[in-house]
Structures are given as C-alpha cells and as structure tokens.
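One protein chain is absent from this view; the other protein chains keep their places.
Just so it is clear, A, B and C label the chains in written order, and each chain counts residues from 1 on its own.
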Amino acid sequence: MRKQAIDTLKLKKLIAAMGKDGEVFGPVAGEAGEAVLGPLTDKTPAVLNFGNFKLPLKRVFFPQCEVLSTAFAGTVTEEKPEHKKIVLFGIRTCDAKAMDHLDRVFLSQDAIDPYYSRRREDTLVISMACTAPASSACFCLSTGAGPSNRAGADAVAFNLGKAVVFESVTERGDAFLTKHKTLFRQPTAAELEGVKRQEAATHKKLSQQSLSDAPKLLKKQPDPGRWAEVSATCLSCGACTYLCPTCHCFDFQEESVGDGSRKLRVHDACMFESFTREASGHNPRADKSKRMQQRVMHKFSYAPENYNELFCVGCGRCIVNCPSAIDIRETIAKVTL
Amino acid sequence: MSRNPYVAMPMRIDRIRIENDAKDLKTFRLSFCNKSDESDFRYVCGQFAMLSLPGTGECPVGIASSPFDKGVLEFTVKRYASGVVTTALHDLSEGDGFGVRGPMGNGFPFQDLKGKNLLIVGGGFAFTTLRSTITYLLDPSVRGDYKNITVIYGARGPGELLYKAELAQWQQRSDIKTHITVDKGSEGWTGRVGLVPNVVKEAAPSAADSYCIVCGPPIMLKFTLPPLLDLGFTPDKILTSLERKMTCGIGKCGRCNIGKYYVCKDGPVFSYDKIKDIPENGF
Amino acid sequence: MQTKAVKQSAKKTLPTKETKLPMAAQSSYEPTIVAFLCNWCSYAGADLAGVSRLQYPTNVRVVRVPCSGRVDPMYVIKALQQGADGVLVSGCHPGDCHYISGNLVARRKFAMLKSFLDYLGIEPQRVQFSWVSASEGGRFASLIEKVVSDVKKLGPRGGSAETFRRCHANN
Partner (left out) sequence: MQTTEKTMRETVKKLFLDNKVDIVIGFQKSTVSDSGRPFFARSVADTDKLVWNDGCAANLAVFLPKLFEKPLRPREGFKPPRVGIIVKGCDGRSVSGLIKEKQALRDHLIIIGMPCSGMKTASKNRQEAATVGRACVECAAPLANEADIVIRGDLKKPVKSGYDRIKKFQSLPAKERWERFVAEMSKCIRCNACRQACPNCYCAVCFADQKKPSWTSQAARLSDTIVFHMGRMFHQAGRCVECDACVNACPMGVDLRLFTQKLAHDAHELFGVTPGITPEELPMLQTFKQDDTECFITDPEEK
C-alpha cells in the first residue's frame, strides 16, 4: 500500500496520461445534469462531487446482454471475449466492493467465467471515497462496506478539494502509481491527516445501525407468514435486482437472426415469477413471498455462508428505485424480529 | 484458456428409442463429433449435462449411460407440452446433431460407497441416472468393490417402465436383486403392483453397512423417506438427487439455489442430512 | 441521459464482435408483404383472382386466418420486427362476417393499432387494412398492387423502422 498525492489542477494531465493505458471512463455530466459513467476526455472532465450512478458498475463487466455464440447452418461459433484495456476512475467505493463480491462468483476456481474474467483483467479500477451519502437510502456502513472501503478497487482516491490522495490497494494499483510517478508527489502530513478526518466525518453522516447479525438471525428460518407480510406490496418487478450492484442472476436466450441464431446471456431477476418455473409447470417459488425470501436470504444468509461476505454493499439503489419503496433493511428487521 | 463453459460441444444422434407407451420419453444415444471432446468428457454416474439446441435453448438432463460405455452418451428426455426445448428435441431424428454442455454436478460418491451394501430406489422418469449407476456397478471391473445390490424401481404403469430390456436382464442375474413394481397393473402384467414406499417396507433390506440411493418425484421421496429411516438408514446414508430449473449449470446464474447450495454445482446428489432442514427442498 | 451514456460506453469498451450472418443478396428492391387473409372472404377472393388469371405482384406472403378478428395486433408487430416491409390484414366486408361480428371487433382494434403505429413513426402505408369479399378477385388484385406500390415508394426499410427490424440490425 502506497500513498501518492496530486494537485487537483493536475488531475487532467493524469487522466490524459491514463489514456495511454486504455480508455478512461468516469463520472461525467449527463444530459439531465446527473452523473453518468462516460468517457473522460478534455471536453468531458470528471465530475468529482456526485452521488452515485443510477446504473450499477456490474454492467461494465457483466453487461445486461452479451452474445456467447452464433449458430449458422449447424455450426456453432464461440464469440470469444475480446481484449480491451479500460481504466475506471472516480467510481464509488460501494460499486467497487460489489465487484469484489462478483469476483467470488464469476472467478471461483471451479468454473471461471471467461467473459467476466477477461474484462476484469483488462480493467484498472480506481475508486473515489465518498464524502457524503448519495441519498438517505445509503447504508454502506451497515453492510461493512463503508464509504472508503478498499475492496474491489486497485487504488482508492480521496478528494481533498485542492489535492487528491491516491492509495494503492493491489499490485496493479501500485504499478499505476509507479508508472505515473512524475505527476504524483508525496502527500503532506496535513493531507494524510485530511484523509483521516474526511473518512471519520463521512462515517458520522451514515446510518450506524449494523446488519452483521442478519446472517445469524436469518439462519433461524423466519416464519413464512412474516415473509408474506413484508412482500405484500412487492410488485414482482426487477427494478431492485437489475439495479443492484451485486445481483448476478442471468439467463440464456436464443435469438433467431435470418437463417441463424445467437445465444445471448442476459440479466434475469429472482423476483420474476418465471425465474424458476419449470417446463413441467411446477414452480418452487411461485409465490412472491418465496421470491422475496430468496433475494434477501441469498444476500444476507447464503452468500455469507459461502463467501463469508454479505452480498449487499448498502448503495440503496433497491430502496430508491422500488416502485413500492420497500426497504431491505426494514424487511430484514421485520422478519427477524 | 480453458474451455468456455457456456459453449456446447457438438454431438450427433446415433439412435433414438421410444421408452414408454405415452411416447413422451425418448432415449437419445449420441456420439461425439470431435474426438478431443470424447477424451475430455469424463463423468461420474449421477452427473448431468445441458442439452443445447441452437435457436431454441437448453435443458438439463441426467446422463443415462455408464462411464464404461465408450464413445457414446445416452440421455432420456421427457417431453412436456409447455417445454420448448424438450419438444424440439423430440422432433429430431437420427443423424441430427445438437450440443451438449457438461458433465455438470457432483455425481454419486462412489468412494464412500465402496465395500457397502447398496439399496437403489427409483421412481418413474427419475430412473435415468440410476440406470447409469446400476450399469456401472454391474461392470465386472467394479462389481467386486461393492457388497449386495438391491434395486427397487416403480412406475405408474407397465407401459411407463424405462429400459425394459435391461430390467429383464437384471432380473436374470444373481449379483443384483431387482424389485419392479407399478402403481397400477394392466393386462398381461404379472409383476408386482404397489407403490414404491410399500415395496420398500416389504422388501425391507437391511440398513446395516448400507447406503441408499433414492431418486424420484418429490411426492415419492416424501413417502419413501420415512420407511427408509425406519429401516435404520441414517440421513447421511440416504443419497438423493434434486431437480431444479437451471441455466448455467456451473453455480452462477442463481436459479437452482436452495439454501446455501446450488443444485447444479453442489448437487444434484445430496445426502438427506444436508437438505432435510431446507424448506425449499420440495418434499 | 444516463443509459445512453452507459450503453455507449459499454459499446465502446466492450465490443462483442457479432458475426454478420449471411443474408440473401438483394439487387433490386422487392418488398415482402405479409397478408393475413380471412378464410371466408379475402382468402377466397385471392383464390378467385388466381383462378381468373388476374395478374398481381408476387411480393405478398399469405397467412390464412379464420377471421380478421383472429388477427392479434402482436402478429402485425411481430411481422414487422421479423423483417416484413409491410403488413396487410383483410377480412369480410362489414355485415358479411362468417362469425357475424368478428370483423367489426377487428375494425375497432385496427383503427387503434394503425393510429398508434403511425404515431410511433411507422409509416401508415406499411400497415394496411381492407375488406375483400369472396367474389372480388379483381379488388384483391388491385389491393395487392396498391399495397406493394405504396411500400415500394417508401423504399427499403432503411428509414424509420430500421432499428426495429431484427434481421439486419445488431441491436
């Protein structure tokens, strides 16, 4: 772990230099004024003060729809994942943490996902610590992620206004700091102190309630009636799962094109009734309370058992975007009461 | 880079056999189009594979052939009226090709079964991987590793029994005890009539030094498990195979998740003690 | 517009190479019209046109349906997506329906559909509705002529509906 600082005015130069390592993406101003993930160029500078993207970062590594193979005249051709170097700069630490979770799934040694792994290899992730919650639904501290967590990123940046302090997390992050050492300087003692102060101040602005007990409580198998109660107003749409940075359920779809076809991998959601419906018509999760249970249990009970991590980073997207404003924290509290 | 787990290997249909009177069960015998795939495809009885039809989709099916059957794979597929892939598979003819992804899942733990008595209980269409297992166990090179083998197999009617020729062969042999039963007899049926749980109770094989492998529809499992426990089989000695809708087959897509397990990766074979407390186990 | 930006970025950074599938080469433009014809009137009308040796363009692909009321709006939408340049639905004249009122229900439905698709930007000439009776072979031939020439005038679907059509667009 190394720390380097750069004056904010020089940031542009750094981004230009990073451009030589691959295409640089980061938060830029969208059409409606909100920050979106877009290419950073001279004309579109990074927006450093933003809440968070509407769409989760997983879509960069695990796009909503990708072609796995093409079939024509009886021959199936594999669509090989391509190499393309990317640098992600200034993304939120919760989104980076979510990538750390997805790594456990897609890069698990028994079966490595070639598409995800290729993109992950080719991408340098530099996250930026939050200085304030993006919305009142943020609860990253509760999940153990926290506004300046390092997981999933190669380096973390701290915006101190006049200067930005970079801290490497991985060897790749180290190499990045070394490569651009002419632009960086050693951080001053005041700057290092500033980083600490910023971290402490942001922590205070967040909900302190912890969810670390959730796996233990959920393991006791809450009464099905409680699940029915908390899911009563659920509409069974996929807004929560599609916008969740750690949800990774997918489906294969076949698409006929002319005389051939393509096999696609597309995002799917455990909240849809059709998700587990079998050809025989049998559906083990026909009831929406079962589906809600699956989603919550997967994040807060099964994943901790398998990976020792809550599969929730507390970004709050599912709460903000739920048409019925169902709050996952409240759901857990109610079923484990 | 290792093989892309989402891309199927091409196979060709050598033979199609209709298994039952209702004609909704067909056994496909496949051979490998690429020789290299044949040597790569190493499997254990109880594993399954995704059958992949370009332009239509995929479905998971248990491997019905034995690892000793060189160069071929067999799959018995049930056609469902609302099943897009199973219907399309049934429309294929000999000589046609489709893709196979696999082998997937864990298979039966033969290391643990060595030197034990085996009770194999099957019901209906779930008999496919059990046929694979029995064929494997009866091979002269491995038969000596196991003690007594008892098979109890039931179907709804005589016309619904799978692999009739092999069943007849097994009944002739002395190194395996076979009980075949149907829920409802028909004209010409001289065999046993009765539900699988009752036959288990009647046959009452000893649980001493034994393992039980039981596969069947959830309703059969529900009623067969209590007599097995009564006979003295402990939950860790009862092995069963679960079924779920699957997409990826490698524990990523999230569909077959029950409790902390993925049926496709951690299963489909589970010992009963692992899954008995999971409410979603289906029985 | 966030989605757009992300989609663009995804496209730029992660180009999934999509093999172009071989398509039949087209030299001069001949549109494909999918026609849903009711069994009792319009299909018989088409038959009569054939028996009477009337000439009409060969661009039309006929789907026989029991009644114009049987035509689900999804058929029309799906035909356009799958690459039809135009869609024609034709049934019995009002009052002549074999099922008494199937075509009258269809009339309401298609008044709404045509107006809606037009509003979304699909040229009205691409989706047409008409009545042809079993005795109107001549009317059928001139109907097909009109529809084909209307669609021909619009040119290949490189225009407004290109994004919609699945065959060519890699979208």
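Here, a contact is a pair of C-beta atoms (placed from the backbone, for glycine too) under 8 Å apart; a residue touches a chain by one contact, two chains touch by 3 or more.
From a predicted model like this one, the values you see are computed outputs, not experimental measurements.
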Chains in view that touch the one left out, judged over the entire complex: A, B, C
Contact with the hidden chain (one of A:Leu48, A:Cys65, A:Leu183 or A:Leu217): A:Cys65
Residue ranges of subunit B at the interface with the undisplayed chain: 82, 84, 87
Interface with the undisplayed chain - residues on subunit C: 1-4, 7, 73-74, 77-78, 81, 94, 101, 104-105, 107-123, 128-131, 139, 142-143, 145-147, 159-161, 163-166, 169, 171
Touch list for subunit A against the chain that is not drawn: 32-34, 51, 54-55, 64-65, 134-137, 232-233, 235-239, 241-243, 251, 253-255, 264, 266-269, 272-274, 316, 319-321, 323-327, 329-330
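Following the convention adopted for this analysis, only the chains that are shown with their structure count from here on.
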Multi-chain contact residues (two or more partners), subunit B: none
Touching two or more other chains - residue numbers and ranges from subunit A: 80, 260
Residues on subunit B engaged by subunit A in the complex (per definition of touch): 1-2, 4-8, 10, 54-59, 80, 82-86, 97, 99, 243-245, 247-248, 250-255, 257, 259-260, 265, 277, 279-280, 282
In the complex, subunit A residues that touch subunit B: 68-69, 71, 74, 76, 78, 80, 105-106, 108, 110-114, 221, 224, 248-254, 256, 260-261, 263, 265, 268, 270, 275-281, 284-285, 290, 294, 298, 301-302, 305-306
